[in-house]
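Now for subunit A:
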Amino acid sequence: MKYSYFPGCSLKGTGRAYEESLLPVLKALGVELEELDDWNCCGATAYMAVDEVKACVMASRNLAIAEKAGHQELLAPCSACYLVLNKTKHYLHESPVVEAVVQKALHQANLTYSGNTPVRHPLDVLVNNVGIDAIKKRVTQPLKGLKVAPYYGCQIVRPYATFDDQYNPTTMDRLLEAIGCTMVTYPLKTRCCGGSLTGTLPEPGLLCAYVLLKEAIARGADVIATVCPLCQFNLDCYRDKMASKWGDETIPDPRNPAARISVGPQLNMPVVYFTQLLGLAFGFSEKELGLHRGFTPMRKPACARAQPAAA
Partner candidate 1 sequence: MTKEWSPRIVAFFCNWCTYTAADLAGVSRMKYAANTRTIRLMCSGRVDPQFILEAFAKGADGVLIGGCHPNDCHYAEGNYKMLRRFELLRRMLKDMGIPPERFRLEWISAAEGEKVKSVINDMVKKITALGPLDLPGKFADWDREMTELAPAVESAPVEKEVAHA
Partner candidate 2 sequence: MPKPKVAFYWCASCGGCEETVVDLAEDILAVVERVDIVFWPVAMDFKYRDVEAMADQSIFATLLNGAIRSSEQEAMAHLLRRKSRYLIAYGSCACTGGIPGLANQFSREQILKFNYEDAPSVVNESKVRPQLVFEEAGRRPHLPELRHVVRSLDQVVEVDYYIPGCPPTPKITKAAVAALLDGRLPPKGAVLAPDIALCEECPRRDSKPADLSFTEFKRPHQKLLDPAKCFLAQGVVCMGPATRQGCEAQCPSGNMPCTGCFGGTDRVKDQGAKILSSLCANLAPKEEAPIRQLLEGIPDPVGTFYRYGLAKSLLRRKADLETPKTT
Partner candidate 3 sequence: MDKVNGNHDARIGFYVCHCGHNIAAMVDCTEVAKYVGQLPGVVLSRDYKYMCSDPGQELIQKDIKEFGLNRIVVASCSPLLHEHTFRSAVEAGGLNPFFFHMVNIREQDSWVHTDRAEATTKAKALSRAAVRRVAHHKALEVKQVPVQPDVLVVGGGIAGIHAALTLAKAGKKVYLVEREPSIGGHMAKFDKTFPTLDCAACILTPKMSEVGAHKNITLWSYSEVVKMDGYVGNFTVTIKRKPRYINEDLCTGCQECIANCIYKEPKFTDEFNEGLGKRKPVYIPFPQATPQVVLIDPEVCLNFKRGVLTDKCKKTCVEACGEKKAIDFKQKEEFREIKVGTIIVATGFQTFDVGRMPQYGYGRYPNVYTSLEVERLVNASGPTAGDVVLRDGRHPKSIGIIHCVGSRDRNTNRWCSRVCCMYSMKLAHLLKEHTAAEIYNFYIDIRAAGKGYEEFYDKLLEEGVHFIRGRVGEVTDWAFIPEEEGKLVIRVEDTLAGVVRRIPVDMVVLATGLEPHADAQSVRRLFNMSCGSEGFFLERHPKLAPVNTFTDGIFLAGCCQSPKDIPDSVAQAGAAAAEALVLIDKGHIEQEPNTAHILDDCSGCKSCIPLCPYTAITLTEDGKKAVINEALCKGCGTCAAACPSGSIVQDLFDDEEVFSEIQGVLAYD
């Protein structure tokens, strides 16, 4: 299995832990990646908001390069990249106008794009190409009893539900169950993390992120698993602000419904990439997986330290 790989800016920056964990995990599963030569911004962030067509041009340059690279499908781990690249494909098929502009622009760069390179998400590839069973086989240290809140974010299922259910995605649940985790019921799987509001309108932005953490606590999760650098960032980086705002709110104690606990102390729950959890189960160290990079670093759970794990 070989894929073109489009890291996008996040995985080289704030989200490098994602790349650091994704690469070894895929390698361990025999999935080869070939980073796109001379890739550029996917076109997300402000571009889409300012000028969609220009954003499409940016995106399609990457698609064109991928197509030129030949044979392979394009792997885009960052949710924003994944969405913009897919959206561009849709626009190119649906709107002759957009297509004309894009082709013209590409032509200037001696590139062409047929609009056919499939854009894939790691979750999709892991579940539908690698397969749960192959992953189970690779587990050396199952994360028995680790309670995980699966948080998918909005962009990989909206507006296009390409490989999972739009309202109740389950691919990550199935993956993490396969490596021994216990998934808590988490009704906010695809709710907004605050996006870039946290930067522009902190009030509502923070609230979005806080609600997600609070519900994970209420459901008794040990850790939140995410697939998106921005989600991870929003949930991970503002805990102090949240604590000062809502720290003394109380919720029912998940371990004892009769009692109530206050949210503040619980807020420092690790928020990690699902690939990091896979990595742990595959026996990689916290460091190899960039787990130390989180504001709330995650330690390898006791169950996973026991060597070697009984399958």
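Quick note on the criterion: contacts are C-beta pairs under 8 Å (C-beta built on N, C-alpha and C of every residue); 3 or more make two chains touch, one makes a residue touch a chain; residues count from 1.
As a selection rule, all candidates are chains of the complex that A comes from, given by their letters.
A quick note: this is a predicted structure, and the numbers were derived from the prediction, not measured.
All listed chains 1, 2 or 3 share the complex with subunit A, though the touching one is 3. Subunit A meets candidate 3 in the complex at residues 165, 167-168, 187-188, 211, 215, 218, 250-252.
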